[in-house]
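Presenting subunit A:
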Amino acid sequence: MASVLIVDDASFMRMMIKDILTKNDFEIAGEASNGQEAVDMYNELKPDLVTMDITMPEKDGVVALKEIQSNYPDAKIIMCSAMGQQSMVIDAIQAGAKDFIVKPFQADRVMDAINKVLG
Partner candidate 1 sequence: MSQEYLEVFIDESQEHLQTLNDNLMQLEKEPEDISIVGEIFRSAHTLKGMGATMGFEDLAHLTHSMENVLDLIRNEQLEVTSHVMDAVFESVDDLEEMILDISKGGDGKRDVGEAVKKLEVLQNGEEAEASSETAASVEEKPEPSASSQISESFDEYERTVLVQSVEQGYQPYIIEITLDENTMLKAARVYMVFEVLEDIGDIIKSTPSADDLEDEKFDSSFAVTVISTAEADELEQRIMKVSEITSVTIEEVNVDQASEAEKDNKKEDKKEGNESGADSSSQKKEKPAKQDNNNDKKESAGKKGSELNKTIRVNIDRLDVLMNLFEELVIDRGRLEQISNDLNNSELNETVERMSRISGDLQEIILNMRMMPVDQVFNRFPRMVRSLSKELGKQVSLDITGAETELDRTIIDEIGDPLVHLLRNSIDHGIEEPEEREAAGKPAQGTVLLRAYHSGNNVFIEIEDDGAGINKDKIIQKSLDNGVVTEEDLEKMTDQQIYGLLFASGFSTAEEITDISGRGVGLDVVRSTFESLGGTVTVDSEYGQGSLFSVQLPLTLSIIDVMLVEVGSEKYAVPLTAIVETAIVNKNEVYSAHNQKVIDFRGKVVPLVFLNDIFDVPAKNENENDFYSLVIVSKGDKIAGLVVDSLIGQHDIVLKSLGNYLSNVFAISGATILGDGQVALILDSNALIK
Partner candidate 2 sequence: MAEETADDYLKVIVFQLKEEEYAMEVDYIQSIERMQSVTRIPGVESYIIGVMNLRGIITPVIDLRKRFNIERFEYDDATRILVLNKDDNEIGFIVDGANDVMDIPVSEIEPTPEVVGGVAEEYLRGVVKLEDRLFTLLHLDKILNKSEEKKTGA
């Protein structure tokens, strides 16, 4: 059972992803609501996977991704983006993000991305 750290500043979004994941038997390692929390929690929890929102207060998802990747090059991070964030997504992929999903989330799309990254 793989563990996932969910990062999003909107608790509503976290809930959506959490719901999708728990229905598919993933373990929720934790939830972070900004980039800094994500970095801290990654250090602490070392989850198998991270879903990382891009637009967040304090520290955005791309910066957080870069920090995590620099400490843990093997970290598996999926970016959660909205339409219109193409360049940020590409920046994130360049920095080592394994995949990205676009809001609005579709459960099968999310699971597809996760399975591909973990598979």
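A word on the picks: all candidates are chains of the complex that A comes from, given by their letters.
The rule is simple: a contact is a pair of C-beta atoms (placed from the backbone, for glycine too) under 8 Å apart; a residue touches a chain by one contact, two chains touch by 3 or more; residues count from 1.
The structure presented is a predicted model; accordingly, all values stated were derived computationally and were not measured.
Peer 1: Pick the one that touches subunit A in this complex: which of 1 or 2 is it?
Peer 2: Of the listed options 1 or 2, subunit A touches just 1.
Peer 1: For the complex, give me every residue of subunit A touching candidate 1.
Peer 2: Within the complex, subunit A touches candidate 1 at residues 9-13, 15-16, 19, 34, 55, 57-60, 62-63, 81-91, 93-94, 99-106, 109, 112-113, 116.
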